[in-house]
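One protein chain is absent from this view; the other protein chains keep their places.
And now, chain A:
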Amino acid sequence: MDFDPMVMDAEPQGPSVKITDATPHSVDFTLQSVDLSFANSLRRTILAEVPTMAIDLVEIEANTSVLADEFITHRLGLIPLNSKNVDDVVYSRDCDCEQYCELCSVTLTLHARCTGDEIMRVYARDLVVDPLRQNQWVGNPVITDPEGLGTVICKLRKGQELRMKCIAKKGIAKEHAKWAPTSAVGFEYDPQNKLRHTDLWYEESAEKEWPKSKYADWEEPPQEGEPFDYDAVPETFYFEVESVGNLEPDAIIQQGIKVLQQKLAAVIRDLADGEGQTNGINGHGYDAPRSPEDVGMDGAWGQDQGYTTPFGNGNGTQEPQQPWGGSATPYGATPYGQQNGWANGR
């Protein structure tokens, strides 16, 4: 339990997983031998950055229903679409096509007209998927109810009609929640609250008034009068990943891991790339004062003139820079003349 700065050396085997429950649409697992930041980053990527398919563009040919076009469009967007092997589909913005094509999208058509006297419901199953697509799963509406209907899109009265072409694209939930692979990700640690990361409000006794977590029995309850362990860190994390149905729960986690790896790889690439040039021109240390030529020649540093904010020359936004930002002095003192942003900002 001791916090050891060399934890990395102490556990060469790395993170470990124990799956406690799995259903076709959810998986519960325990993550061990990782730290809080690692578990939390995994949670965040799963929630927001796992790519899926969702209807993004709708061409409406006819809509005589009571719902407005954009209302139906929004509803269509929220229908979960199967996203198995979504890696086969490219992002529309990366595709060479004009607007969309079969490489970067899946077309679904909806044509419904009420002819009877009864009120008719239009369901997700009524979406017809164009066979021109990257693989056989991508773009199929997710239908999980026993009747095989899927979600209700709209209700139609006699004579009303819906006719539209929907373009489903690949995206991530950071852009719009319709691309979310999960409806919820449960994340819990320290069910006994030994670390006191939560302060439980109570009238008489927190133990009596607060329900116990289902994971509470899995960890040792604190001993009576046990001293607080200041060095303790959370070590076991209980995840409950619930899929919307577009991806299988294990795929969501694998994709989440992959996305996080790609993020890290991008950092390595950017930093390691510059390494050759930077070392070549610049020698080594950053602490040695560098001549203006050096700065000019070196792409990596030259780009960022000391502490300019990436979002335009400082006005109010400069303020939070201060804690580290004595930097105006060594730089602004103009070895190379241009006092961008800094001097003006004051």
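Everything below uses one rule, namely that contacts are C-beta pairs under 8 Å (C-beta built on N, C-alpha and C of every residue); 3 or more make two chains touch, one makes a residue touch a chain; residues count from 1.
Throughout what follows, contacts and distances are computed from a predicted model.
Engineer: Leaving aside the chains you can see, what is the UniProt protein name of the one that's missing? Options: "Protein brunelleschi", "Translation initiation factor eIF2B subunit beta", "NEDD8-activating enzyme E1 regulatory subunit" or "DNA-directed RNA polymeras-like protein II subunit RPB11".
Structural biologist: Not shown, but named in UniProt as "DNA-directed RNA polymeras-like protein II subunit RPB11".
Engineer: Could you tell me which of A:22, A:101, A:216 or A:232 touches the chain that is not displayed?
Structural biologist: Looking across A:22, A:101, A:216 or A:232, the contact with the absent chain belongs to A:22.
Engineer: What is the set of chain A residues that contact the non-displayed chain in the whole complex?
Structural biologist: Its contact residues with the unshown chain are 5-8, 13-19, 22-24, 27, 29, 31, 34-38, 40-42, 44-45, 48-49, 93, 172, 174-176, 248, 250, 253-254, 257-258, 260-261, 263-272, 274-275, 284-287, 300-301, 303-304, 306-307, 309-311, 317, 320-321, 323-324, 326-327, 330-331.
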